[in-house]
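All protein chains of the complex are present and in place, except for one that has been dropped.
Now for chain A:
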Amino acid sequence: MTAVEIDDGQGWRPVCELDDLIVGRGVAVLLPDGTQAAVFRTRGDELFALDNRDPFSGAYVMSRGLTGSRGGVPVVVSPMLKQAFDLRTGQCLDEESAPDGSPAALRTWPVRAAQDALAVAG
């Protein structure tokens, strides 16, 4: 089994199994402090972890978006109103700010696949 781990600032934490992730899709995971992260696995077998909250609708649904690419940038598209976000930086590619005035960007976390809890550079 291969575990997927997120570094939440307090160290690497296992959040799910690699097998839980369908290539091209994501899952939502709960971090110890109750924060929700969306973890994605792309066709090139890269992993990304971003905030699960869609800043445009306020709903925690980013993990249910489709991944893809836009002009070479790997993206996830919000299932709610279809804005695209850069999977690497969390930056929204369609708009600069959310309706509440906050910057339209998702928090990101380092994420890696770790075989048998054997630390592999992420």
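Keep this in mind: contacts are C-beta pairs under 8 Å (C-beta built on N, C-alpha and C of every residue); 3 or more make two chains touch, one makes a residue touch a chain; residues count from 1.
Here is the rule we go by: contacts and distances are computed from a predicted model.
Asks: The chain that is not shown, which UniProt protein name from "assimilatory sulfite reductase (ferredoxin)", "4Fe-4S dicluster domain-containing protein", "Amino acid/amide ABC transporter membrane protein 2, HAAT family" or "Transport permease protein" does it carry?
Replies: "assimilatory sulfite reductase (ferredoxin)"
Asks: From the list A:P55, A:P74 or A:G90, pick the residue that touches the absent chain.
Replies: Residue touching the chain left out of view: A:P74.
Asks: Touching the hidden chain in the full complex, which residues of chain A are there? Just list them.
Replies: 14-17, 20, 22-25, 27-30, 34, 36, 39, 42-44, 53, 57-61, 64-72, 74-75, 77, 79-80, 82, 84
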